[in-house]
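Notes follow once the structure below has been shown.
As you look at this complex, bear in mind that one protein chain is not there, while each of the others sits in place.
Note that the chains are named A and B in the order they appear, and that numbering of residues resets to 1 at the start of each chain.
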Amino acid sequence: MPDARVNVPAEVARDKPFEVRVLVRHPMETGYRTDDGGKAIPRNVVSTFTCRYNGETVFSAHLSPGIAANPYLRFFVTARESGQLTFEWIDDAGIRGDERAAVTVV
Amino acid sequence: MLRALAVVVACCAGWAAAQDRVLPLSALRSGISFAGADVRAMQADDAANPGMLWVERGEKLWGEPAGAAGASCASCHGAAKSSMRGVAVRYPAFDATAGTVFDLEARIDDCRTRRQRAPPLRRESDDLLALTTYVAWQSRGLTLDVKVDGPARASFERGRALYGQRHGQMNIACTQCHDQNWGKRLLAETISQGHPNAFPAYRLEWQGSGSLQRRIRACFFGIRADMPPAGAQELTDLELYLAWRALGLPIETPGVRR
Partner (left out) sequence: MTMDGSPRQRIRRRLLQGGAALALVPWLSARGAERDIADIPALAAFLAGRTPRWERMRLDLPALADNGQAVPMKIAVDGPFAPGPYVRVIRLFSQRNPVPEMATFEFPVAVERIEVESRIRLAGTQRVVAVATLSDGVLYAVGADVVVTIDACMDGT
């Protein structure tokens, strides 16, 4: 499965906030479900999600089982210089994911 | 003379039976129209629609070589955007070589095993869901157009009979909810017409994507009936009947449903 789908406008206006939308592929296992044999399925959620803009952290989220599977995040970032957004996340099992998107400031 | 008459009568009977729609085409409404505002918004936005994760996975798989033949889907079919456009609307369809009706999942798996000479993909596996979603997505916006005459007829008639048959502890037939009581409330939900045009779909209850067969099996469970196993002939028969019943509805894959 792809790690994530990222959506950033093709061009963003300098010094104005622009919209970032991310959809991460992850079951966000709550830890409260049991499998067919009655055994508890261990909790495994994306615990930390970070968005860096040209290396500087501009948004981060600490999530819990209270966030739905295949977590969706929409937030705003102030446009400064053209460059790159890098998204990184880690789950309870220690598995990391990442994605990136270009930012073109006009 | 008598034979000619018999042929005319048979044709008329066949035509009449085929035209005998419980739900007239003019009354058709996709499941999305019965969904709440949030589900509708989720389906409409490709950036937020979780089903698109499977479309992307399918796109990747499309180009990956698999099996002894070392061929990918693209090796034979080229770009899916052109070669697969208009394909999903014809499914389920009769396959002459296999001598049976294939739903889209079976068709893809047949290509996998027979042409690519790769191991089969399990129903409801992420890979098969991804390829099915990707292929159906190429027909998004196009209207269902299955054929139920000729060799597909027997499957269609079985599906239609099953649809009208009572099942399970609740002793309900599909037609009772979805033909006779659609639009009415069941607890906090509105009963839909039960159309297949958005599948594979992301169901919030599943927290993942699933096939039409899975959705049909869930209905059997809901009325406390034994679920036919995945891949069972009855399920394909029902899929064909449902597609005919929904003729003219556009494909919405990947749909979002609660």
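General observations
Methods note: contacts are C-beta pairs under 8 Å (C-beta built on N, C-alpha and C of every residue); 3 or more make two chains touch, one makes a residue touch a chain.
Bear in mind that the values here come from a model prediction, so they are computed numbers and not experimental data.
Per the touch definition above, the residue from B:75, B:113, B:176 or B:207 contacting the chain not shown is B:207. Contact between chain B and the unshown chain involves residues 35-39, 41-42, 186-189, 203-207, 210, 214, 217-219, 221-223, 227, 258. Interface residues of chain A with the unshown chain, by the touch rule above, are 16-17, 28, 30, 32, 53, 56-69, 71-78.
Here, only the chains that are shown with their structure count from here on.
Residues of chain B touching chain A in their complex: 47-48, 50, 52-54, 56-57, 60, 126, 130, 204, 207-208. Those residues of chain A whose C-beta lies close enough to touch chain B in the complex are 1-2, 5, 7, 21, 23, 25, 27-28, 68-70, 72, 74.
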